[in-house]
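A single protein chain has been omitted from the complex, and every remaining protein chain is retained in its original position.
The block that comes next holds subunit A.
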Amino acid sequence: MSWAGDVSSLVDFFSTVLRLSTPIVFAALGGVLAERAGVFNVSLEGCILGGAFGAATGAYLLGTPVGGLVFGILFAAAIGCVLAGLAVGLGINQLVTGIAINILVLGLTSYLARLILGADATSTLPGFAPVAIPLLSSIPLIGPVLFNQDPLAYLMYLAVPLSYWFLYRTPWGLNVRAIGDYPVAADTVGVSVPGVRAICVITSCVLGGLGGCYLVLCQVFVFTENMSAGKGWIALAAVILGRWNPALVFVACIFFAFSEALQLRLQFNNPDVPYQLFSMVPFLASFVALVAFAGRVRPPAAIGTKYVRGGK
């Protein structure tokens, strides 16, 4: 194999990693935000699916990818409002609520997709085209992988440092971190615990929804039933592996995407080995990683509990 062939194969491989990681990164950042505020967002899977459905509907009805993006965000925000209303407002168990939402969204999107997209479900939808960034994109290897991407991938690049900056460098981020650990301390200095939590949950779902938008508008350009395919759950694992820190969570997402890309490559190169063996790789990797690195994790202390003023 020639040197040029090697590079193009590497570019191909790392592009796959990035492509696979983008939806997980969005969802995992959403997970960080909600969990840092003390709310489990188990519904990330549903948010990705809902975002994907919204994106497909918007792109189909309005004929533009931007329309798709707007619909995707709105649909995910609606899911966020339901989760916030039930889990934060009414104080219903966060895990049960999240799982119920996942099941609801799975059924609802499948049904609505048939109703709205109908016979056009398999036709290609308008999507975002890659935009090469001048100069940067001509760097060998790095350029084509990182800087010849679609707008949502660039948004993902921004979202990671932005989440970090928000959590650690703004007073609002301080409120979020305090509420996730010891909400009563925030309440007694006049920070609204339900308010902050609701905003975090809705934003979290919108971030998950962006992951779904990416799937439809930048990757496959169609909506299929249950197309989130477990990405929301992997994002939740990445949140734990990355210790609720946006930068580390990003690394964890890349790790998961890397093992997924690796198994695809192995499948492709070894057609005589049953492909099911390789399909296990990412899950084995996540097991090993969680066991090896997550032994001493300390989640936000108040996570999963509803906040009641004056409660014992």
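By our rule, a contact is a pair of C-beta atoms (placed from the backbone, for glycine too) under 8 Å apart; a residue touches a chain by one contact, two chains touch by 3 or more; residues count from 1.
We adopt the following convention: contacts and distances are computed from a predicted model.
Comparing "FAD/FMN-containing dehydrogenase", "Simple sugar transport system ATP-binding protein", "Phosphocarrier protein HPr" or "Na(+)/H(+) antiporter subunit C" against the UniProt entry of the hidden chain yields the protein name "Simple sugar transport system ATP-binding protein". Touch with the chain omitted from the figure is made, among A:P134, A:G190 or A:P274, by A:G190. The chain that is not drawn here is touched, among residues A:L174, A:V220 or A:L248, by A:L174.
When the missing chain is restored to the complex, the residue among A:F13, A:Y182, A:W233 or A:F283 that touches it is A:Y182.
Touch with the hidden chain on the side of subunit A covers residues 168-175, 177-178, 181-182, 184-191, 298, 301, 309-310, 312.
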